[in-house]
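Every protein chain except one is present and positioned as in the full complex.
Let's look at chain A:
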Amino acid sequence: MDQLVIADKTFNSRLFTGTGKFKSNELMENALVASGSELVTVALKRVDVDNPEDDVLAHLKHDQFNLLPNTSGARTAKEAVFAAQLAREALGTNWVKLEIHPDPKYLMPDPIETLQAAEEMVKQGFIVLPYIHADPVLCKRLEEVGCAAVMPLGAPIGSNKGLKTLDFLEIIIEQSNVPVVVDAGIGSPSHAAHAMELGADAVLVNTAIAVAGDPVAMGKAFGQAVEAGRAAHLAQIAQPRVTAEASSPLTGFLNQL
């Protein structure tokens, strides 16, 4: 697969993964290794940053993985910036997945606080990957303040519903000058492949792997689906043939000129 570059890092895998909801940290580790994922997001709120032996982090100590701390739990820009600073101190990375969802029910991202936080974090030297609704204008605004990628949602977090925001994702992909990572809602490998066929630069999957009957096999399946979708995109997918609607010819006048 062709490589993906975000900020100063190059990735061979375009599957990004999350670390929540696994039955055990061992299972998480095995599933993520099997997936081939090279970027793994971990919630700052879930790890003990003062403990170098933290169990989650211990299972992510592979050369394969780059850690992407996220600010899940933050409800305001101020809280998110503070969380990012803590994560940078504790984990030694300036990469951050910016998540601000004040709504505890659907965990919908707050666009106003996210834009404010992104601007501030970029100023403070963070590589910011914001999780947002599939809003094309917000994506352009985030790109302008210096985000290294945008992460629009495909459907509500954890819903496994697939690309419900398809029309907007297509616009975002068409317009973006930074990588587009489809995040949230992807429930099956076919959803991931579809996102990649559309031209997304990567996808982020968590629940669909973590809650699968066999998370290790599912991690591998997602890795393969992302590769297939990317390859299909690069190969230029065949389109259904269209037939012009029967109507009076519009170009007949050219024969009379």
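As a convention for this text, a contact is a pair of C-beta atoms (placed from the backbone, for glycine too) under 8 Å apart; a residue touches a chain by one contact, two chains touch by 3 or more; residues count from 1.
FYI, contacts and distances are computed from a predicted model.
The chain absent from the displayed complex carries the UniProt protein name "2-iminoacetate synthase ThiH", chosen from "Cbb3-type cytochrome c oxidase subunit", "Sugar ABC transporter permease", "2-iminoacetate synthase ThiH" or "2-oxoisovalerate dehydrogenase subunit beta". Touch with the chain omitted from the figure is made, among A:T41, A:S176 or A:T207, by A:S176. Of the candidate positions A:G125, A:G213 or A:P249, contact with the unshown chain belongs to A:P249.
Where chain A meets the chain that is not shown, the touching residues are 140, 170, 174-177, 236, 238-245, 247, 249-251, 253-254, 256-257.
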